[in-house]
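Note that this complex is displayed minus one protein chain, with the remaining chains in position.
Presenting subunit A:
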């Protein structure tokens, strides 16, 4: 039996630059590479020697889609070093800012990047002509994410207002109430999105790696916990120990470092699917019902279900944002949001948040003058690549055994890559 080679240069509809190399010989995958071909971006080195005030500004530029996540993660690392306690109101605003990037990210990924595959299109533009109502509402959802980020962070990406200790600007109570109403008005479409992605056919792949997500008792946390769980291996650890628990390692074909759990040696996926598996019980009632109706219940190990998990999170996020906005308008959180006073001191801090695409860590070592001595960033995509390669291998072998032709295998492999919602530019930082 001849060897089949699959080669995709520059995978479309993902953020960043990546190539796929697959060789199947006699039904066995002999080469399986997700090559991240980004130029070196050198952020971990560029922030060395910079003042803590500049660091979130610089790190934000790792990623144009989850810039809010990079900023909040950096702020948490810096505040840990300085011993800064922020107010409940500031915490609430940071959650809102992150949720804004969830709406932007999931809206863009689901409708602009992923949906065209399932509808047989090469881009989102035929959708605009063929199903203008769906297109309009999908854009509306993304626009709501932009509006939330703009009102809380000062602009749709690379937020201006979030600084160490608090926020430099806040909107009025009326604007929070208007946002809450906009969230309520969008819920129905988010629920319809769950149904839409449920109805798309996917190949049955069961990831053999683990799932990693932030956890907290009775919560679906995104930036308020320091605890992580490996869902499959069934153990928790503190983000403070992330460098001991997770090993980053280089491979020749990728400009990004790959990752695996040190205790088990297994690769893993960190994403909406991991969060839904880890904190299913704490999803909002609407979101949990929608997930159950779509057949998404833990344990769910099919990576294609990440699309449904993101749609479920849209429902959850809209519910949470509406509640947060109403509480902010009613002044229910203790304290204001103006930056609290603090003293600069030396130390090591680990910032950890759930970015839209999964667990994000910024480890900063700061000197007594407030300058960075050492920085390490671990993005969700870099952590996911090893697991994605393992899933790609499984998918290709399964389809080769089923006698599918090369074009179909290529399409399904690309769909799998997009289901992971990779940010390849982020993964090289």
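One rule holds in what follows: contacts are C-beta pairs under 8 Å (C-beta built on N, C-alpha and C of every residue); 3 or more make two chains touch, one makes a residue touch a chain; residues count from 1.
In this section, contacts and distances are computed from a predicted model.
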| item | value |
| --- | --- |
| Absent chain [UniProt protein name; select from "Cytochrome b", "Energy-coupling factor transport system permease protein", "Xanthine dehydrogenase subunit D" or "BMP family ABC transporter substrate-binding protein"] | "Cytochrome b" |
| Chain not shown: contacting residue from A:193, A:207, A:279 or A:425 | A:425 |
| Option from A:22, A:35, A:211 or A:360 whose C-beta touches the chain left out | A:35 |
| Residue, one of A:23, A:160, A:233 or A:323, that touches the chain absent here | A:160 |
| From A:24, A:97, A:112 or A:329, residue that would touch the chain that is not displayed | A:112 |
| Where the missing chain touches subunit A, by residue | 10, 12-13, 15-17, 35-42, 44-46, 48, 50-51, 54, 57-58, 61-65, 67, 108, 112, 122-125, 128, 139-140, 142-143, 146, 154-158, 160-161, 163, 168-169, 250-255, 423, 425-426, 428 |
